[in-house]
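First the structure, which I've put down as structure tokens, then a few questions once you've had a look.
For this depiction, one protein chain was excluded, whereas all remaining protein chains were kept in their positions.
First chain written, first letter: the chains are A, B and C, and each begins at residue 1.
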Amino acid sequence: MGNSFGQLFRLTTWGESHGGGVGVVVDGCPPRLELSEADIQPDLDRRRPGQSTITTPRHETDAVQILSGTFEGRTLGTPISMWVKNQDYRPEAYSEMAEKFRPSHADYTYHAKYGIRAWPGGGRSSARETIGRVAAGAIAKKLLKERWGVSVLACVVQVQDILAPVDPESFRTEDVEANIVRCPNAEVAARMVARIEEVRSQGNSVGGVILGVARGVPPGWGEPVFDRIEADLAKAMLSLPASKGFEVGSGFGGVLLTGRDHNDAFRNIDGKVRTTTNRSGGVQGGITNGETIYFRTAFKPVATIMREQETVDARYQNTTLTGRGRHDPCVLPRAVPMVEAMTALVLVDHALRHHAQCG
Amino acid sequence: MGNSFGQLFRLTTWGESHGGGVGVVVDGCPPRLELSEADIQPDLDRRRPGQSTITTPRHETDAVQILSGTFEGRTLGTPISMWVKNQDYRPEAYSEMAEKFRPSHADYTYHAKYGIRAWPGGGRSSARETIGRVAAGAIAKKLLKERWGVSVLACVVQVQDILAPVDPESFRTEDVEANIVRCPNAEVAARMVARIEEVRSQGNSVGGVILGVARGVPPGWGEPVFDRIEADLAKAMLSLPASKGFEVGSGFGGVLLTGRDHNDAFRNIDGKVRTTTNRSGGVQGGITNGETIYFRTAFKPVATIMREQETVDARYQNTTLTGRGRHDPCVLPRAVPMVEAMTALVLVDHALRHHAQCG
Amino acid sequence: MGNSFGQLFRLTTWGESHGGGVGVVVDGCPPRLELSEADIQPDLDRRRPGQSTITTPRHETDAVQILSGTFEGRTLGTPISMWVKNQDYRPEAYSEMAEKFRPSHADYTYHAKYGIRAWPGGGRSSARETIGRVAAGAIAKKLLKERWGVSVLACVVQVQDILAPVDPESFRTEDVEANIVRCPNAEVAARMVARIEEVRSQGNSVGGVILGVARGVPPGWGEPVFDRIEADLAKAMLSLPASKGFEVGSGFGGVLLTGRDHNDAFRNIDGKVRTTTNRSGGVQGGITNGETIYFRTAFKPVATIMREQETVDARYQNTTLTGRGRHDPCVLPRAVPMVEAMTALVLVDHALRHHAQCG
Partner (left out) sequence: MGNSFGQLFRLTTWGESHGGGVGVVVDGCPPRLELSEADIQPDLDRRRPGQSTITTPRHETDAVQILSGTFEGRTLGTPISMWVKNQDYRPEAYSEMAEKFRPSHADYTYHAKYGIRAWPGGGRSSARETIGRVAAGAIAKKLLKERWGVSVLACVVQVQDILAPVDPESFRTEDVEANIVRCPNAEVAARMVARIEEVRSQGNSVGGVILGVARGVPPGWGEPVFDRIEADLAKAMLSLPASKGFEVGSGFGGVLLTGRDHNDAFRNIDGKVRTTTNRSGGVQGGITNGETIYFRTAFKPVATIMREQETVDARYQNTTLTGRGRHDPCVLPRAVPMVEAMTALVLVDHALRHHAQCG
């Protein structure tokens, strides 16, 4: 269970790291949207390993194939099934994983839950699972843009203790994509890259923070009381591999202010209700207020490192394990399209839900 | 929509701040659990306003009534309907709210979404809605304790910039309930109370952070890939009024470490697989590993303050609004039982889901 | 579980025959619909026992109270909670039920499932549960009428072997309500009433068939492939107490025809696509085609009879049981508003779903 997301724009992902492939079925996409693999592949390319010197050298082509739900280049309103074949299976690279639980990975918990696990490459807990999300998210992003003029984007704003000041209102995708770490501040990005190169050379890894943004969302999306926009975004972000925290608007920092300094004053600006500040992060009472939605997600350092670590084996005996082979020292650049995808999926779903009840 | 939570232990809350009352229907509770109002009222009393000098003086008795789902003191397995009558309706205290949108409240967004709103007391966006959650959560807590030996508790660990060092493994409910701010560290609690008294005297408000904990959860609860335990906890916390952030385990602070320092080593301890540290926060790959689950939730300063603020009225004209009457300078003490309730609801639901598929 | 129905217009019923009452929470109703108890009470009056000489003499007033979700006479878009208090509790009338399982009732199966049951009046399995459905259905009927011009109605077309020829296209509510058996054909109705009086005098009971109809449904409602309109109607009907069968359009009788005689030819009539016959029953491939939806539901004879019957007691020992007290010889007249309610609930839900995806 737990492999589906969304109420009206609903995706179900499937697939293990090794085996027939990974994929996703999207149910509820509106009909007559122009759609082909060319709309989806670019985000998969941003997600895949091996795209730069600071990610894992594992080269996956991850070519997506649309198996259903479109006809003559447009969506039918029926389920869209997308599939990416697995390649590059080298079981010998993983054989130690059959016998030992990698620290801070899901090997032990899957074993404890299911009594069986697909140990090659982490099976279902592999980040390959996010291929399905990114593919579905690409459709969601296109729909948001075409139907409601909403832009969803994300960028890296922190790597370990290196912070980049980024304005959620104005940073541009071009600047994000201008460097391999996906931080729109070129100067800070260079320092981030250097840091990642350094930890990679040590066989170590590093985490950081991604800023997610949605611009142009109209007032009124979101549901009280459990399915608040920020609650669904929080769930979406914490469902991403390696994520450990989420904050919207002023977030954890906002607790330092008093109510007087934290409240966002309303003003009529050009006939619209606007706020003069945006500590709310575009959401009030779970419902969008027309301001830019922004939030931050923390990602821990990647658990796989090229160092010897203490662990237990499948018979619960103490042992050690040393990572081998490919090494992804920082998941952040590849997580940017994942954050965008999940954000878009939350927003499209709420757009449809809003129009169903109030449209 | 959006007024239900959970898959197998599913609650639906209803009710506005004013009107016939607030309530909840719980569907999926196992049969034959001993249950009466006496199991539920204590948590409602911890949640209600007017319980101490640092909360709103509004006195609500909030007496809960079980209308269905039990027979001769035990649950039937059928829906448990619980109801708390509204009292103390003083529309004159709120009449200005009919015409003006309170800053950083949900007045404007409800108006934008629905084209109608129950302005007295904030209607559905009132914190009174959480009565239903706390009532349902009390059942969930009891079930977790009796069936699986799991303890759920929470406490205040930060008020504005005052931090209390609290160990998730060992703090005790008695210490939490020993003071009105619900911080188990008596010395820090006194400083927190003083700060809240100070901002109250200024007609201002203040926020902070609550630590939530679950001890004794067995390995194996949680679902890959979207319904991870931490993802559902994040949603649960961000669905609480005034919450702005969530972090599990090492959280945002964990990004400062490298993978080598962050990973939790596995060891066989007394025949069980344990970790020697717990930066994972009791969850790996979305599934519990048997260690204590802990997480932190940030709450912004309460939006209602006794000061003049800029806003717009219902015709979108600029105006000002000054809070009157009751004033709740800090929501944190009352939010502690809310955090416990939502945590217990997430865990019970996952316990049932786990046993359905793997039990 | 299983106490909720619908995806976007979602109701959750609660309550046992005896105890605090019965009720329903409706989540997803569009905002700004005029609504008060006066919209709901008439259908509850049509449903309640004691309304005529051919139903049980038990007099329930069943006065509904709206506890939430409306403000100044209009819906808010938030959950609508409705409640009917239980009255007339005479446990001595039921005490034998505590020890014995009534034949063809749910006493034994609830016992087998839950290991506990609220034996007075059948508890949750009592037809009183349908109060919540009928209340929610009254809102659905009003919404269908006001927003889409759709009329939902039902009538009795068979009592035991007495059949009434009724045209789904043209029978009128006035004729249905003109007699106590709710059959629009006055002559046949009189014979039905006589039959019911006869079986009542024998302490026996009788079943029959209800015709359900929806007129004015536009083409395009319904979802392939599992949530077809007719599939959801079938589930809705078979969820009613005592129902044993469902057929849409030509139904079981249609199997006697060949494809050539069964197919509905399309013709352009006044610029619209119409069918010259309607054996499809208004649905093709699970989606409405603009023709009148009609279907028939079979209800078995009421299980409670005033005769001695063989059964077992709660210790599984053979015994006999004789019905006492109130006796409802035919559920059909009271089931008519239930059929209307469930039909309206299915259609409103599909209307909202259609508009969410394709609107």
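Before moving on, here are some points about what is shown:
Assume a contact is a pair of C-beta atoms (placed from the backbone, for glycine too) under 8 Å apart; a residue touches a chain by one contact, two chains touch by 3 or more.
None of the values given here were measured: they were computed from a predicted structure.
Among B:49, B:224, B:286 or B:329, only B:224 touches the chain that is left out of the view.
Within the full complex, the residue among C:9, C:71, C:110 or C:171 touching the omitted chain is C:110. Set against the missing chain, the residues C:68, C:86, C:158 or C:343 yield one that touches it, C:158.
The chain not shown here touches chain C at positions 1-5, 7, 13, 101, 103-106, 108-110, 112-115, 124-125, 129, 158, 160-161, 199, 204-209, 219-228, 230-239, 241, 244-252, 254-260, 262-268, 271-273, 275-276, 279-281, 283-290, 298-305, 307, 309-312, 316-318, 353-354, 356-358.
The omitted chain makes contact with chain A at the following residues, 1-4, 8, 10, 12-16, 19-23, 25, 27-28, 31-32, 65-71, 74-81, 83, 113-118, 123-124. Listed for chain B, the residues touching the missing chain in the whole complex are 7-8, 28-31, 77-78, 224, 352-353, 355-359.
Note that only the chains that are shown with their structure count from here on.
Taking CA atoms, the transformation carrying chain A onto chain B includes a rotation by 180°, reported to the nearest 5. Same-residue interface: chain B and chain C share over half of the residue numbers found at their contact.
Annotation: 46 Å between the Cα-based centres of chain A and chain C.
Once the centre of each chain is set as its mean CA position, chain A and chain B turn out to be 26 Å apart. Chain B and chain C have Cα centroids lying 39 Å from one another. Listed for chain B are residues 1-4, 13, 113-115, 124, each touching two or more other chains.
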